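A protein chain is absent from this complex, but the other protein chains hold their places.
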Amino acid sequence: MTAFDVAIVGAGPAGLSAAIAAAEAGGRVAVVDENRVPGGRLLGQLHQESKDSWWIGQKVAAGLGERAAAAGVELFCGREVWGMHPGWFLALDGGDTISAPHVVLASGAAERAMPIPGWTLPGVMTVGAAQTLTNFYRVRPGQRIAVVGVDPLSLTVAHELKMAGADVVGIFLPPLSKLSGQGGHPGHNLGYLSGLASLAPNAFLRAAAGLVRNPVARKAAARLYPESGVPVLGVPLKLKQSITAIEGDERVRAVEVTDIDAQGRPKGRTRLLEVDCVCLSGGLYPVQELTGGCAAARIDELGGQVPLHSEEMETTLKNVFVAGNVTGIEGAKVAMAQGTVAGLAVAARLGLAEPARLRDAIASVDDVRRTSPITFLPNVGEGRRKAGELWAAAGTHQQAEAQAWA
Amino acid sequence: MQRLTEHPVLGPLGGQPISFEFDGIVYPAIEGDSVASALLACGIRTLRRSKQAGEPRGIYCGIGHCYECRVTVDGKSSVRACITPVADGMVVKPGPAPAEARP
């Protein structure tokens, strides 16, 4: 058993930022991550932030890792957390235990499965996997690639694959189904792209992004969308075609492309398009495997089930904090800002950080959110507002309970 | 063929060449590779076969969440190829090991 002031689960942008904030204040900090390489989703990230600056996630991750190490953070990388028990005790694989009075859960996000026929064939992978393989491990996942699912992440990854020299044959819609929900609807997808206005170099998409608040205009845009697609960052965005199956025996050989109308309904014509790799984007959802004891709510604007938390990122479980995508799907910079808040909140509990610093950190989360270049979910602000209201209600309820017990 | 030695933003790829074994064959890798990325760079996509139908399976989520890429590394069963760094001389076998073959 090894004892710390705070144990942090997840060495992504949120977890590392929390660790740095708590450790630089003087706290004894442990970070556990099942990946041997710290950085989480940062490792794969690569996008242009302005005319001559790029966000190179692996460099950001390396920087955070070095800063954490310099502050004395103990990194348990390549270790799994098997359980979390009150006190708090983190049971790791192999029987080791970490104990700490405070915990920060920064378990991040995973991608929703998109089980279209053929999805288990080697060569079919999530866009997140393709991103890490391409940008971090420097291995192209295929030569001719179809991307399925239209959202900010899939467009970004399509562009990254193109930059890596792959022939990206198009970004297609998934089939219209219960599983894909609205994901197979061209009009809905135009709406989704509103978060991408700054990334879209194309006049049509900018216009579409501006129109999306008006449902009538959205329908019109879906109807007028060209059959051949529109190139976005050099990759054809095919809002009038969906991938209805993936073909192959031992590996991916082709995708079945079906023409669809403005409502996403198949128009009958299908054909095979040869590819050797298919990247699926079902969207990210917050990973809740360790937050089971916290009061939570399903908030679709944040990507799914999320734990309720205070401004200081504390959940309904005392001394259990959360940060990053576990609280809702947003970019790395927001995750880092949330992580800093959680780390300083723990430091303040330990008497190691000034309340004013914590207040500043809390205020900066909203600033970072407002200036983020990419918004993964279009109504994330609304989602945060809902979560805040639910927290306030839960807090009142807890106070009432505490009084009843007093 | 799939290895990106040059990249317009990230520049040239460094790293020490190493080698490891998969399913009885020796493959090259670069230090820092995961088992999955090293195999993919060599054109190997199938990491195991499904238990009942024997269908091929490869990398899916890439973050250790889905367990589709599980292999046996130096006798240790059910290791995720996507988050396990490859090491020089490592012996990797497809899929999990049968219980009686485990150390």
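Just so it is clear, A and B label the chains in written order, and each chain counts residues from 1 on its own.
Definition applied: a residue touches a chain if its C-beta (ideal position, glycine included) is under 8 Å from a C-beta of that chain, and two chains touch if they have at least 3 such contacts.
Just so we're on the same page, contacts and distances are computed from a predicted model.
Undergrad: UniProt names the one chain left off this complex as which of "Cytochrome aa3 subunit 2", "Sugar ABC transporter ATP-binding protein", "tRNA 5-methylaminomethyl-2-thiouridine synthase TusC" or "Glycine oxidase"?
TA: Not shown, but named in UniProt as "Glycine oxidase".
Undergrad: With the full complex in mind, choose from A:Gly83, A:Pro117 or A:Pro226 the residue touching the hidden chain.
TA: A:Gly83
Undergrad: Quick one: say which of A:Pro236, A:Gly293 or A:Gly381 touches the chain that got left out.
TA: With A:Pro236, A:Gly293 or A:Gly381 as choices, the missing chain is touched by A:Gly293.
Undergrad: Touch as defined at the start, partner being the missing chain; which of A:Ala91, A:Val368 or A:Leu390 qualifies?
TA: Only one of A:Ala91, A:Val368 or A:Leu390 touches the chain omitted from view, namely A:Ala91.
Undergrad: Residue by residue, what part of chain A touches the chain that was omitted?
TA: 83, 85-86, 89, 91, 97, 293
Undergrad: In the complete complex, the non-displayed chain touches which residues of chain B?
TA: On the side of chain B, residues 51-52, 77-78, 96, 98-100, 102-103 touch the unshown chain.
The rule we apply is simple: only the chains that are shown with their structure count from here on.
Undergrad: Taking each chain's centre as the mean position of its Cα atoms, how many Å separate chain A from chain B?
TA: 25
Undergrad: For chain A, which residues are in contact with chain B within the complex?
TA: These residues of chain A touch chain B: 34-37, 41, 46, 54, 56, 78, 110-111, 113, 120-126, 128-135, 137-143, 163-165, 250-251, 287.
Undergrad: Touching residues of chain B toward chain A in the complex: what are they?
TA: Counting only chain B, the residues touching chain A are 2-5, 7-10, 13, 32-34, 36-37, 40-41, 45-47, 50, 55-66, 68, 82-85.
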